[in-house]
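Every protein chain but one is kept in place in this view of the complex.
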């Protein structure tokens, strides 16, 4: 590699780096890099991406911050005990996880001002980039869902925000937005995988645009919502009117406990129903519940009941029961997002990357919710964007799956 | 209308014209023409078809043949009693049905040769066209599913076929193929809505191509298979490997009884699984049963169980339970097909219209099974084809739904 | 009939006499009395009750009160239009319903004191008994679920109650309890088919005991709860530990609207889970939701998800989806209760009839919730009680189903 060549390495900085999702993504990345797992469950590993110069799995370095200090190898053992993956897998990548652990920082209690907190995280990200010689860092918010904050003038004016951030003792931003502001300040790409405020505040969106970073969001589309945005277009394509779409979600684990908080669940539910209303109309009756059922652990079971009318008023009912480890569905999407945003950065794109909507319940910059359309948009974007990456970029001959 | 103007009228000739499906299609067409039903459940009534010069619902004349002689108004009352639609609807269109009845012919017992039978049906179609001054006739096979015939040399050679058809007492073609041959001979467009042999025999496909008719098939995609071809692409887009997709179908009514015959059901099951294998691979384990449960009447209940593996071998299971009157799902598709094939004829198209795949379990001329892709293909085809219909064609200002 | 013979007639006085449930019960009773319906769906029509002198269906006279004034024949047409039963049935008993209408009284706005209201209803019941020469009147509360009242000293002391009832402008009792007090005052038997306070207030229970009436309650066990009290004993009999039992209920119609009120639903949900906890333990996690989905009409769809552990910690999951018109399940139980309480009265029983627990979610006087045990208790009670009815009682030769 000549001095002027860009680095082959890309950083993935996880907000909530010791949570189930980040831990699973790390395990999976290490397993893929070692070639002991197949790239199953990743969109970017499909044959349609064969010619796209995506960063290889062995060229992604993980960092991040978390309030927890539990070592990653220990977290991996906990998740294996819950049945998420075989213990053998956690054992096989234990050394890799221990090395990744060295890149993780503690999200400490609030400093004197929120700007101080932002500086500190931005410095951590910059240090991570420098230490590993990364050509791009992609920050992904995979932390627990927060309650949505009440609106505030500082969410709409950069001046008001600057003032608020500098005021000692004032915490105008929720933690997810502090982290998003830090990503912008560090010039990192950003993906919001939770429904938390994060970068969705208008003032931060404006900062992100001005900073020229590539970003995408929001709230990973993994299970029930994925299914709904696959099924709803079927009804409309056949000219049916969907009258109601009711849903019940049961899950335990950390997510179940978080979502047992009515405030936290409110942002989740709003995000879950947004696509449905966009696809089948605002009048659809769509009650939706998330219940914390600790004995079910990290497996989420979702039951949906759809009622539609068609020709001459005939009725169709459809029930679906979906059962899966939510973190195991989400983890590959996180890796897909890191690869996609790194590609965007390589191609010099900035601003919201609307074509990444297939990964999100609430796609920024797009009103396309139908999953098949989103997948086509993403695929075409990747193939188009590939043409704009400079030929001297390292991974040009990289196969899509990153295995070597 | 000047002498040189094409007729505004199109004929729909149903093979099995007194069955549940044809009767329902007739009731629906009459109700739409009278403006007492909304065009719900039809693909061609969606806003995407607003600019396409489709034949209006009040410009379609129904004819056909059947082995049964039960008058249509009586059939309509039977179906209403089974809960398929309100009796009020059957009453409201009783006079229209009685007039349609005059266009129906008896499918008599076999004549001296099969060519004689073909001639007779072709003559019936021609007479129907002449009597109503139809610019196009679209023949749609909506008869009961037949057992698949054993292969025969006459299925592959026109000369062998001609000889066989002329041989007294020899019945080389199944009834569905006799009717298909008659459609070709009469120069009618053709749609095969059943899995029966119909026009799928190579020798008839060749005749149809040579005759320059537009045709499409095969086996209406109404319920469970529709759902499968919507869901399967979700798994592949996310990079999952589908291991098994098991299905159980319960239904009564006439279809339940027909499909209780193991021979008849064989062609149905083969057709149902074809798309699934094309979408998720030949290795998927896909047991499929259709049970005759008379007490369920014409409502079909289908349960599917899908098992897939994703990232790091994680398991997803999805169950779906679909419940609907199958004939009520199929009838609007039959009307869509009549309108689409009439459009093709108006535009001078001939041969297989592969872009009609969204209507079929086993799409002729196409290996696209993913429903979202099929819908896009159909929509784009209709918009493209609209440009090729001559501007002097009557229905140019016709709104898509045909209501006026 | 000699002067000293007891009347062959029994009255059924419905609180909420024009609601879906009471109307359905009335239609059914008239149809059974006319012999145009089979006694399907009634427990008391099973062969086990063949020798029990139950009142015949043509010997039950319906009365009651309601806030609505809609004539019963009109209510019947409304329900038929919603698909609950064929219009032909409503037509066939229209005259009977019109005659029953004459027995219905308006539940007027509150009078000067609640004692005044009680007197008025008690007088209505007494007049009903006298007018038809009824040997027994059974009051059944089938009105809409009320919010549970806050506790009050008058609920626990007869003296405090008397004082409160006599205080002008004070409404200490909810309407369901006013009606229950009237039943006691009129010496009628009583069944509480709703979870409303009704006769469950301690002060009214004491009054009922003192008055020597037979009574039973509470909250009809029709669908999901029935199913749960059938299934839960299976798990315990096999030594399984049930960890969670989650439920989602979807319904529209009047009940859906009532239960969309969080206060009204609270009493319903408490009642629904009581049996479950009694059967599988207080530690079971049992989230339960009732959603108002207007397009589903009076059909209730209930999904349950059960998770249990057995031998060596093995996991069992069971999902159930139950779909039925709730009023159609409840109406025969109301008739069963009228017959059973009339039998109790014939045999001179007073106080709570604990053996009627099979009809209730929250069985008064019993901690038996397992449905099979309740059915056996009821059957044995009926056979035992039959021996205590005097031989001169009219319906001694009455077959159990009342058809003649």
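As written, the chain order gives the labels A, B and C, with residue 1 at the start of each chain.
Keep this in mind: contacts are C-beta pairs under 8 Å (C-beta built on N, C-alpha and C of every residue); 3 or more make two chains touch, one makes a residue touch a chain.
Only a predicted model underlies this, so the values are computations on that prediction, with no experimental measurement involved.
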| item | value |
| --- | --- |
| Option touching the unshown chain, where B:92, B:211 or B:243 are the choices | B:243 |
| Contact residue for the chain not shown (choose from C:84, C:337 or C:382) | C:84 |
| Given B:46, B:77 or B:319, the one touching the chain that is not displayed | B:319 |
| Absent-chain interface as seen on subunit B, which is shown | 243-244, 246, 248, 250, 285, 287, 289, 291-296, 301, 303, 305, 307, 319, 321 |
| Those residues of subunit C which, in the complete complex, touch the missing chain | 24, 27-28, 31, 37, 39-43, 45-46, 84-86, 89, 226-227, 230-231, 233-234, 236-241, 309-325, 328-329, 331-332, 358, 370-373, 375 |
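As a convention for this text, only the chains that are shown with their structure count from here on.
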| item | value |
| --- | --- |
| Between subunit C and subunit B, distance of the C-alpha-averaged centres to the nearest whole Å | 51 |
| Multi-chain contact residues (two or more partners), subunit C | 321 |
